[in-house]
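In this view, the complex is presented without one of its protein chains, the others remaining in place.
Moving on, here comes subunit A:
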Amino acid sequence: MKLPSRRALALGLAALLFLAGFGWLVATQGPLARVKVTVAKAGETTLDRTLFGIGTVEARRSYAIGPTVAGRVAAVLVDHGEAVTAGQLLAEMDPVDLEARQAAGSATAARAGQLVASAQAALAEAGSRARLAQASSERYADLRRKSFVSQEAADAKVHEAAAAQAGQEAAAAALAAAKDEARRAQSDLAGLGKSRAHLRLVSPVDGIVTARLAEPGSTVVAGQSVVQVIDPATLWLRVRIDQGRSAGLAVGLPVDIALRSRPGQMLKGRVERVDLVGDAVAEERIANVSLGEAPGNQAIGELAEATLHLPPAAKALAVPAAAVKRVGTENGVWRLVEGRARFAAVSTGPASADGMVQVLNGLAAGDAVIVHSNRTLTPDLRVNVVDTLVKAAP
């Protein structure tokens, strides 16, 4: 048999190359390709632990100022954004008939005063009459002893003196009554004055008006606010933190705050208060965070992101959080043992913001764990270790 021609050789070579390319394609692209993974070593490090919450800027003290009785607003003297001082008149309610009643009250008081004067005059007159009757009675008694007048005439004078004395006492009582009446009228008047003063809505603090909720002429019920005033020095954040990630939340933690209006600018703050009562429906805890140096111009109700820094966990055995997987009902990591994936159940502790998680047990320092993979891993799966699975991550 003769040797195969050159053409046949070339064709055979081309066919071989083609088959090799085919084999490469099947082995690397399809479902038969080997799983690629990236690997990291478990090691001891210091974990910077953080809590993250969303907060709104709120005033710690907010004063809703309104009338104590229903009525009509007569005047509102301040507007949104105005600075006010303690005691400043902010708004006034319509007094309706209160002023007329005040006038009537003062007239009554004046009349009561005059009645007191009249009673005093009557008392003076009664006193004078009593003194005269007494003197006359004593004189008649003297004359009777010398038998110049009849017994009857002397007795009549004694009676006159006693009657005048009684008259004086009656006048004194009438004076006391008039004085009481005058005091009552004064008290009435003072009460009306107090009611009148209550219709003047004044600021309890130095602050800023944040809302003008009613206009002159509108009717408000008791307790409805007309003007809202806050104390701008007490602005803080009310931060909501998921219950599931709130372990370690405590007063005094330093906080980094990013207001929504300035996402790039980190403000410093600290946890001032942790509310004992959380939100049971939203499953969140509430922490109040002071704004260290407020940049000014921040709006109440503005959204803010708060990152709370917990004390770092020193010398913690940590692996990348992406390595922690779940198989069945257990959390664990896939260890790389002789090029194969082996599952090891571990229990994990806190995680750091940069993506490391503490391993409490089930792993030793230096163990290689699979971090990323391009498919779900199965026990004893042969894997190819690569540097990165995603090209050109910036």
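To be clear about the criterion, a residue touches a chain if its C-beta (ideal position, glycine included) is under 8 Å from a C-beta of that chain, and two chains touch if they have at least 3 such contacts; residues count from 1.
Simple rule for what comes next: contacts and distances are computed from a predicted model.
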| item | value |
| --- | --- |
| Chain left out of the displayed complex - its UniProt protein name, from "Putative ABC transport system permease protein", "Ethanolamine utilization protein EutA", "Sarcosine oxidase subunit gamma" or "Aconitase family protein" | "Putative ABC transport system permease protein" |
| Of A:R145, A:H159 or A:R375, the residue in touch with the unshown chain | A:R375 |
| Option from A:R34, A:R101 or A:R245 whose C-beta touches the chain left out | A:R245 |
| Contacting the left-out chain in the complete assembly, out of A:I54, A:A141 or A:V202 | A:I54 |
| Footprint left on subunit A by the chain that the document does not show | 7-8, 11, 18-19, 21-22, 25-26, 29-32, 50, 52-54, 219-221, 223-224, 241-245, 263, 281-282, 305, 307, 320-322, 324-326, 328-329, 331, 348, 351-355, 357, 371-377, 388-390, 392-394 |
